[in-house]
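A single protein chain has been removed from this complex, and every other one stays in its place.
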Amino acid sequence: MRNPVPEVVGSRPADHVGNGWYGQDILSVRQFNRPKLEYIFHVADDMRSLVLRFGSADLLQGKVLANLFYEPSTRTSSSFAAAMQRLGGRVIAINEVVYSSVSKGESLPDTIRTLECYADVIVLRHPQMGAAQIAADYARKPIINAGDGVGEHPTQALLDLYTIQQELGRVDGLRVAMVGDLKYGRTVHSLTRLLLQYNASFDFVSPEILRMPVEIVEEVKAHGAPYRETTNVLDVIGEADVLYVTRVQKERFTDLSQYEAVKDCYIITPEVMRLAKAHMTLMHPLPRVGEITYEVDGDPRAAYFRQVENGMYIRMALLAAVLGKA
Amino acid sequence: MRNPVPEVVGSRPADHVGNGWYGQDILSVRQFNRPKLEYIFHVADDMRSLVLRFGSADLLQGKVLANLFYEPSTRTSSSFAAAMQRLGGRVIAINEVVYSSVSKGESLPDTIRTLECYADVIVLRHPQMGAAQIAADYARKPIINAGDGVGEHPTQALLDLYTIQQELGRVDGLRVAMVGDLKYGRTVHSLTRLLLQYNASFDFVSPEILRMPVEIVEEVKAHGAPYRETTNVLDVIGEADVLYVTRVQKERFTDLSQYEAVKDCYIITPEVMRLAKAHMTLMHPLPRVGEITYEVDGDPRAAYFRQVENGMYIRMALLAAVLGKA
Partner (left out) sequence: MRNPVPEVVGSRPADHVGNGWYGQDILSVRQFNRPKLEYIFHVADDMRSLVLRFGSADLLQGKVLANLFYEPSTRTSSSFAAAMQRLGGRVIAINEVVYSSVSKGESLPDTIRTLECYADVIVLRHPQMGAAQIAADYARKPIINAGDGVGEHPTQALLDLYTIQQELGRVDGLRVAMVGDLKYGRTVHSLTRLLLQYNASFDFVSPEILRMPVEIVEEVKAHGAPYRETTNVLDVIGEADVLYVTRVQKERFTDLSQYEAVKDCYIITPEVMRLAKAHMTLMHPLPRVGEITYEVDGDPRAAYFRQVENGMYIRMALLAAVLGKA
């Protein structure tokens, strides 16, 4: 849509469907205030019931989604494809863009304006920060940002927050520990911003070179939210209500001995889990490569596959909302 | 279908549906006389109404399209996929053929005879001229040619002609300027052939080395259609009813100084547009890489994205026709 990203969707003028979602882009977590979050979570609950009882519905019959992935992401593209199809809609999958028009030099605005001739909504994954905003500037149809490089991945942040609420029954006042690569992980940045609306307190656990960026920490401070920074998960495991784990990539270290020295501080094992609260919830955006050992999977607190499932419900809710059918 | 390409579809014996389309292949613009063109444009009009009112229909429910692309073309494959799905049909996308059976050496006839076991109609894009005809020779199910190398791309030519009619309300007697690479552009060759049925007159605007091929010019002469050839768009811009722009590729020139000398004669800017008629229509098969500047996009005469949309309606009409449901 040819509009700048609003700070809050609710501040836009009401659309003709009357709920402020119809025709909107989903570009950034900054669009979501608490009423908007609660609304979308409520719709996601309905979607879960629908899938468990009926498998699918006809809500989006006659609608077409263009799933435009400039870089591969099986998890995210499959999640959107399943979400659209379980609502009775259809999907055009465009995964091979690097081989196609794009390699003939076509610009993102032209590709977007082409696809919106065929589709009712476009999901875009792109390696460059800001790509989703550029797409939205040119498009008449709604754009959903499915990750734009080091920028945002708002549907991931929404499903993370929704999972916390599902697992613990509430979000307000929780102590959330984020573990691993906090510097480059857009997931933890976006989730932190959402949690600031819920009076959360934070533990940021990372190697020294992968600390949470200053601008995020400044936002936390500005909200007056309590936070601590540490390099060892054992410092915080006993108090966390949520343990959100991300991958520490070897490639981030120029000095490999440094990596070897710290890596074991960021691996969640049954031994680590024994130190955690009985009702803690353990999350991971996946894929994981050893950060949580397989032995943990059977622990009832291990929520990462339920997190994946919640992603489908959140995306069903968003698709229905922006197409005026929620 | 195991039949040679007829010069005109209408000359074939009537099929049991009675409109001459059921079960036919779409291989070449030579199949289309004026009654056939007008019929398919009429169906395309209905498809537009259907999409604008309902999004989709059940016309092709139970039908399966195999979208077989031996070379990538996001635009064309997405257009067919959307067309089929908006008519209630299903799509099997085969984009990765280079990695697959084909790399095990399977012949086109065997691939076609395999896919027709699963599908009701096959759309084929292939790098070699004549591939669509070979496929049709072996297939029991209808084949739609979605581009066979330097051969034909008939659905593109149909959507181009349909766009002219949509934009200007008529085709008869128009002055059509074709600009850019007229030598290798199968698009302009096919469109010229269709326009000869409508008493069009032509301006062929190209660098010397990229002139319209002799055999096309001979066809124009044989029809007694007025035509001019020139190297500069400014020579013709004031009189054109249609300006059809294609890309002049640097790679075509062995002497790059020659390219540098001529390239600016083929770029459409707001300044060039100021010299054009108020009701001219500006078209491009896309993707564009600078031949029409972004500043022109807002000009109401810029029809290239409406052209894309028309492509979906034309393909819906063709799919419905060859499956006996138009």
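By letter and in written order, the chains are A and B; residue numbering begins at 1 in each of them.
To be clear about the criterion, a contact is a pair of C-beta atoms (placed from the backbone, for glycine too) under 8 Å apart; a residue touches a chain by one contact, two chains touch by 3 or more.
These figures come from a predicted structure and were not determined experimentally.
Enquirer: One chain is left out of this view; which of B:Val51, B:Ile94 or B:Leu158 touches it in the full complex?
Expert: B:Ile94
Enquirer: Using the document's definition of touch, tell me which of A:Lys36, A:Lys63 or A:Arg86 contacts the absent chain.
Expert: Answer from the full complex: A:Arg86 touches the omitted chain.
Enquirer: What is the set of chain B residues that contact the non-displayed chain in the whole complex?
Expert: 61-64, 66, 90, 92-94, 96-97, 99-102, 104-106, 109-111, 113-115, 117-120
Enquirer: Please give every residue of chain A in contact with the chain that is not shown.
Expert: Contact residues on chain A toward the absent chain are 54-56, 72-75, 78-79, 81-82, 85-86, 93, 95-96, 286-289, 294, 305, 308-309, 311-312.
Just so we're on the same page, only the chains that are shown with their structure count from here on.
Enquirer: With centres defined as the mean C-alpha position, give me the chain A-chain B separation in Å.
Expert: Going by mean C-alpha positions, chain A sits 41 Å from chain B.
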